[in-house]
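Read through the structure below, which is laid out as structure tokens, and then see the notes.
Missing here: one protein chain of the complex. Every other protein chain is in place.
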């Protein structure tokens, strides 16, 4: 077998160990106060670098990025709200959501009327601390449970202290470029700007690092661009700095909110039926799992930047409890109790399986195009004819039982009838139908088609075409 | 704002007054005996000219129009059927449906056997007078309730008198050409040949005149061609006389049967998914009303002439109680009790809203195509980030309550999230996606998209393209 047909194969992985590793990372990184900039991000990325190698980039405050400017760097060392007589009501040390992200430093004694506009709560979710930011409007504030806010004495004065700095510095990004021979490059982008919020999107950050390590350890034909950055300004600054390279990207994903309860979800790319969408949907189909399907929405994460008219990179998101869709979203209830590392690992498997399909998606052309070849003389056919054809077993295994049991194909083994796969491959061997298309039309798994095609190639019945199917035009 | 972006805006209209005006017109015009030709048509058009200005065209009898000839002019002054001893059974003065339209003059004493072939009734609807015509086969006849026919004494002789003239004259048409700068022209064609039939189509005639007045009072980018004419021969003669101009028409509507009870309906153009169809369906969607959808049918009204192979103008019909679909159709039961002026005005609003979408449908191109622009620094963004995204309120308001409460967008106000509209407009700012397409994909109303696009244009974030989207090729 030549190098260019070496299949993408997930190393035999110890999923239990991976799950424990994910749990440890989640526990360790959850308390850090991340933001658009600052040391919380740097600590997070430094820890991830122990998982998988990537470069750090620092973009100075004030740098122009298209319509935007990188903001000053924000760091925070402590914050609290007390009554005038020293009764502490809120402390940043307890939960970094208590402080509006990017708050100006403050140390003031205020009346209730002066303080009130700086307090944020959620009347509909009275026990939760909301997550609030004020990146581009200089302001400060505290976030607290609504029931706590209602209990405050409006006749008192309050001391508000935020020990923060907002000063020229830099914004920190991580990047790892994995070269590939196919000429096609894919993006994996995650955002690291959220403080103590578990599903959105510490789960995505951890998955990103584990996925990067897996790709680094594996032979792959395509190039992959892994980036981790603050949402919006990070993606925009990265696009601005890599404009030409980004315009060549074939597609990608933004892993986020990957470890919550409830069903899997998939947010489509803006194309809706791009190669990116199709490998994901084929993955779900092969797993017998029905995700909630979300159409592309310009609201969301950085897919809106990557898919802007000047770039138009199709970017999707596989998730588990999608942002916006659960009540705990952007509150202190999106914590380590809300998510499970097992879910994160299941999502990791889905990303690996989707990438596997990108890797295995080749086009073959028949060397025996004028009728079905004689499989029998090559020992590829059952010798006794006339047996009643077994109907292909339903590929979709029961849904309810296995929703959280995502299995890699290499674990699940080959399904269906190998003669079926041979026949379909010879039939579609017109040099214009990719393995993914054959899988979509026949219900046969991509990996089985790939392995069968390679076997037929060894028998000189198929030849592999050089062109990449569905390459970026 | 330059002239060419001046929006189409319905004048603040007094709908109660309009409804009273429609009621008066219906009452006044209903008794007139209209036909393909003759003074009934001329009186009708003269009354409508008091509502809105349009030209009268007289096409002489015998004029050739493609495969057809304009028939002689028919006028009728009276008619009755009596027993030989003078007992009057039917009188044209009571209901002009009693006489077969285009009957030859007659004054004869007839036996029952001689008379019977000239009598028309509806056994299945025994109390109704049917509507019958004999335009091209010289004949005469009376129409009467079946129960009355059955009560007639077959032993008597009857005197049949029809005081009609069928002689060289002319066929009368109305026409108003409203110029527009866009280079696109649309057709509004109504037929005025039906005698005392209220929904089909005195309602369409009245709507046509009110719509014409509204378009005349408004700034509009497109040209509009309003014609009112007898069905079939009128449309064919008009096409023959205006062949070149008609082949340039982009599309249009035939308002008819617009004031009956029951649900709204829409008969599609022959293309099925033309711009004409899409603005209508988008209108119904924005109003939260589900019309009965009728596919194009070569049976019907003059859309079959306008859409003939030599012209292929896509023509649709918004209606309320569509012709063919109600039992009272083409009988004396399709009278002023059957319809309501409120329904007519609701239909008028729907036509106005569909035309508004034609007017507002522009294409913009992003001047900040490489990522979402920073709305915040332009004061276009809420300053405090992190708030839980409100799910877009369902645009479709409850169906049952509001079926007859069609509201103009300018009354209903802007719905949804203005940030949504800005983001989608910037995202689709590729210079190839029209506002109508964005509305169809996002569920946002066209008017909101238009107004938001204009705001973004004022901030130099979008530019307006010159080309008309979906222009006639």
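Per-chain residue numbering starts at 1, and chain names A and B are given in the order in which the chains are listed.
By definition in this document, a contact is a pair of C-beta atoms (placed from the backbone, for glycine too) under 8 Å apart; a residue touches a chain by one contact, two chains touch by 3 or more.
Since the structure is predicted, the reported quantities are computational estimates derived from the model, not experimental observations.
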item: Residue among A:38, A:204 or A:373 that touches the chain left out of view; value: A:373
item: Contact with the hidden chain (one of B:41, B:239 or B:345); value: B:239
item: Candidate in contact with the missing chain, chosen from B:74, B:92 or B:135; value: B:135
item: Hidden partner interface residues of chain A, rising order; value: 366, 368-374, 376-377, 383-389, 391, 420, 423-424, 426-430
item: Chain not shown, touching residues in chain B; value: 65-68, 100-101, 120, 130-137, 139, 232, 235-236, 239-240, 243, 270, 298-299, 304-305, 307-312, 324, 329-330
